[in-house]
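Shown next, in structure tokens, is the structure this report addresses.
All protein chains of the complex are present and in place, except for one that has been dropped.
What follows is chain A.
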Amino acid sequence: MASSRKITLRSSDGESFEVEEAVAVESQTIKHMIEDDCADNAIPLPNVTSKILAKVIEYCKKHVDASKAEDRVNDEDLKAWDAAFIKVDQVDQATLFDLILAANYLNIKSLLDLTCQTVADMIKGNLFPVRNEWLNFTFSIANRELVLVCLTEWVAHRRLFCS
């Protein structure tokens, strides 16, 4: 597309963000709104705060730039950028949580994959403790899972996390 139109996005707390159309349509949700001609004025995004919208725009901008760079940005470099973008000590948990919901609502596949993979890594890293009462719940409704419980040596983890 020769001309790059500017699209205005409005966050839930009333802040407006002007972005290039190519960046805005990283979101399938926004893309459909534009195609349905709802984009004459600002596109309201009642589910996304300005803080999160700013981060989403940052992500989309980077990915759009990466794909159209004259010397294509190395896949490795982009992955490294993603890792830095989502690093949990820079992005607190609440922000990560909101980013997931925003990526889901805005339908941005790559951002949703990135955030979900991050949470999956947290699960793999035992960062979600097993609740003591749910230990019993799990055992009682599924003796079948007892087999897998032995498999994962999860009982050992239980001692670590359930206090």
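Basically, a residue touches a chain if its C-beta (ideal position, glycine included) is under 8 Å from a C-beta of that chain, and two chains touch if they have at least 3 such contacts; residues count from 1.
Just so we're on the same page, contacts and distances are computed from a predicted model.
Chosen from "Interleukin-6 receptor subunit beta", "Ribonuclease P/MRP protein subunit POP5", "Histidine-containing phosphotransfer protein" or "F-box protein At5g49610-like", the protein name that UniProt gives for the omitted chain reads "F-box protein At5g49610-like".
The chain omitted from view is touched by exactly one of A:L45, A:I86 or A:L106, namely A:I86. Checked against the full complex, the candidates A:A22, A:A66 or A:L101 give a single residue touching the omitted chain, namely A:L101.
Panel shows chain A; residues 79, 83, 86-89, 93-94, 97, 100-101, 104, 112-113, 116-131, 134-135, 137-138, 142-145, 147-152, 154, 157, 160-161 of it touch the chain omitted from the view.
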